[in-house]
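Here the complex is missing one protein chain, while the rest keep their positions.
Order as written gives the chain letters A, B and C; numbering starts at 1 within each chain.
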Amino acid sequence: MPKTSLSKEDVKAMLLLACERIIAAEPQLSEADRNLGDGDHGLGMQRGMTAAKEKLNAAEPDSVEKAFSTVGMAMMSSMGGASGAIFGTFFRNGGKALAGKETFDAAALAAFLQAGVDGVKSRGGAAVGDKTVVDAMEPAAVKAAEVAGDALPEAITAVAAAAEGGLEASKALVAKFGRAKTLGEAAIGFPDAGAMSVTVIINAMKDYITA
Amino acid sequence: MPKTSLSKEDVKAMLLLACERIIAAEPQLSEADRNLGDGDHGLGMQRGMTAAKEKLNAAEPDSVEKAFSTVGMAMMSSMGGASGAIFGTFFRNGGKALAGKETFDAAALAAFLQAGVDGVKSRGGAAVGDKTVVDAMEPAAVKAAEVAGDALPEAITAVAAAAEGGLEASKALVAKFGRAKTLGEAAIGFPDAGAMSVTVIINAMKDYITA
Amino acid sequence: MSSNSAKKIINDPLKCADELFEGLVLAYDGKARKVGTRSIVMNDLRPDAPALLIGGGAGHEPIYHGLVGKGMADGAAIGDIFAAPSPDIVLEATQAVNRGKGVLYLYGNYAGDVMNFDIGAELAVEEGIEVKTVIINDDVASAPPDAKHNRRGVAGLVPVVKLAGAAATKAASLDELARIAQKAVDNTRTVGVSTKPGSIPATGQPTFELADDVIGLGMGIHGEKGVGLIPMCTADELAPKILDLIFADDLPLNAGDEIVFFVNSLGSTHMMELLILLRAAKPILEKRGLKVHQTIVDNIVTCQEMAGVSFSITKLDAELKALWDLPCESVGYTKL
Partner (left out) sequence: MSSNSAKKIINDPLKCADELFEGLVLAYDGKARKVGTRSIVMNDLRPDAPALLIGGGAGHEPIYHGLVGKGMADGAAIGDIFAAPSPDIVLEATQAVNRGKGVLYLYGNYAGDVMNFDIGAELAVEEGIEVKTVIINDDVASAPPDAKHNRRGVAGLVPVVKLAGAAATKAASLDELARIAQKAVDNTRTVGVSTKPGSIPATGQPTFELADDVIGLGMGIHGEKGVGLIPMCTADELAPKILDLIFADDLPLNAGDEIVFFVNSLGSTHMMELLILLRAAKPILEKRGLKVHQTIVDNIVTCQEMAGVSFSITKLDAELKALWDLPCESVGYTKL
């Protein structure tokens, strides 16, 4: 039954599903990185989400904020690489925006995504169109702000579609950051690996919320 | 028309044919060495015979001895490797046994082969059955002594058959010298590369003499 | 566990970084020690001195951690295979190398390294440790001279760390150490080519695809694209192609200039080929009037069994030359 608001335990369960989905998607994520980078993106995300899963499972979260920031901390310390810093920042900064919130609803989703993508942009310097995670994160955050008043299941469904749209659009782009930045025209046609991870995570959130 | 006795110019022509035959046999000789050794025997022999050809072509030989020893010197200095020392010694020591001879006949053939194989045996320490050049050289030398009174074409034909027989017999042997010596039973079935070179050279002599 | 199509002598493919790191520490015979998760730090460091910390992803051995040594880096923060070290690792290494005079971070220009070292620096500053950063961006083929911030750090790392390591044995302040390291970077240029991919240890998959009849000119050490593909060619044809790209760059290399010339194998390209390339390259350098003060021919900056080579040139002024001539010893590079 679709959930209109998540408790901190629900958030934990939702994030555990995201961990599982990333771990299972390792081959596709690495393959995407092989086309544009060094082929290890899936391995790094798998490492990070395995660590996150362990940390989440170790204790019940004190708060909604803590559930997200636990994932961020675990990714930040266990992964390294570009995506360790990026996703660590995303979950930590996104989590901070939820300080004090008892539940996770569409407004919280919007706050989380906006703070997350802002952190990523200021950490890595990338903007939409640079063929990075930002291409999926930013449209998702923009859409989340638009639907912040909707019910959570509708909101996350719209947000997931926006992220997917961003990923799709990233295929047409020339990379400006990360290892793919020297590929030039050769990058065109391939989706960005990091953006693909963003959609896997947001789709897992959607599946948990709308299930 | 078969030749019963060779002048020093004939000997030069005969040795030039041997050079050509070895150069052309490079792939088979290397292949044989790949089975038992490091795969370079044909390359070394090709290098040596290319140098020998040049030296032979540079001037008419002073003597029968000189024609053979020119080949030996050229191989010795240009090849290196086991076969440079082996074939260099073979042609040099064999040549020395012909000092003072004006022509090359069946008796000279016997003297050449005996001195050649003796030199090789004392240089390398191998005997018949050790899966080396000696397995082709020694039967050839023994046969040459037997037919030393025959006409040269008949003698060389018998000697070439003896060398071939030795090569054939070498297939069944376990190597005791050279790189193949650690192969043990695994060497069985493969002919020795150096012995193969011996037959190529003696067959070239036969073809020149009997043509 | 993934199947390992690359036929490598390893254990758990996912534990390569941790295990090679343990081996590396053992290779130092007690001269260096393990710190924290995956950092290595020299024992017996000069007290009250600015520290030199390097780092990067694993899988490129002997760099980065193999350049820790006497007259080389004081320590290294190591990531997983092809992944920058996490900020935690950077912090642990920073704390261990710091001797009250601050820490210079010196590493190659990759997004992951920049972000993780930057976060590590923020954490270190919170703990009262002064940090400066010099980024190595020697790869000429990765961006034009007016976009140096986009250039990768590749084999030029070796002469740069050698020079900065020598400076770290003498420098009175972190600023002085940073100035010299930056000068070494400014004076170093590299162009690499690749003929075959390496493999990713965790999966056995090739790091990129390359046809048998082409060479990737200007490719990075992970297979990042360079200036383009050229037909497979001879050593004599390739050497000038590489050098011309370096000569065309913005570092003035004029008659009489003294240089370090480093011919590096990316992994499985054999030293025979490096020497044949050196034979082709040296007359070109001499024709330009460059004086090679030191030639290095080795495989120090690698990507598993990737095949290919790079040429690096470091121009020495009087200060850098004096530093160059100091002895150094590390697993990756040693000179008397």
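FYI, a residue touches a chain if its C-beta (ideal position, glycine included) is under 8 Å from a C-beta of that chain, and two chains touch if they have at least 3 such contacts.
Just so we're clear, the structure is a prediction, and the values are computed from it rather than from any experiment.
Chemist: Going by the stated contact criterion, tell me the shown chains that border the hidden chain.
Modeler: Listed by label, the shown chains it touches are B, C.
Chemist: Which residue from C:Ile230, C:Leu251 or C:Ile276 sits in contact with the chain not drawn here?
Modeler: Among C:Ile230, C:Leu251 or C:Ile276, only C:Ile276 touches the chain that is not shown.
Chemist: Would you mind spotting which of B:Leu6, B:Val64 or B:Met79 touches the chain that isn't drawn?
Modeler: B:Met79
Chemist: Given the full complex, what residues of chain B touch the hidden partner chain?
Modeler: Considering the whole complex, chain B reaches the absent chain at 30, 34, 37-40, 43-44, 47, 76-86, 88-89, 123-124, 177-184, 186.
Chemist: Please identify, in ascending order, the residues of chain C that touch the omitted chain?
Modeler: Touching the missing chain: residues 7-11, 16, 19-24, 26-29, 58-59, 61-62, 66, 70, 195-196, 198, 201, 212, 232, 234-236, 238, 267-280, 282, 292-295, 297, 299, 302, 304-305, 307, 309, 327-329, 331, 334-336.
The rule is short, and it goes like this: only the chains that are shown with their structure count from here on.
Chemist: Have a look at which chains touch which and call the overall pattern line, ring, star, complete or other.
Modeler: Per interface graph, the chains form some other shape.
Chemist: Out of every possible chain pairing, which has the most C-beta contacts?
Modeler: More C-beta pairs are in contact between A-C than between any other chains.
Chemist: Note the residues in chain B that touch 2 or more other chains, in rising order.
Modeler: Residues of chain B never touch two or more of the other chains.
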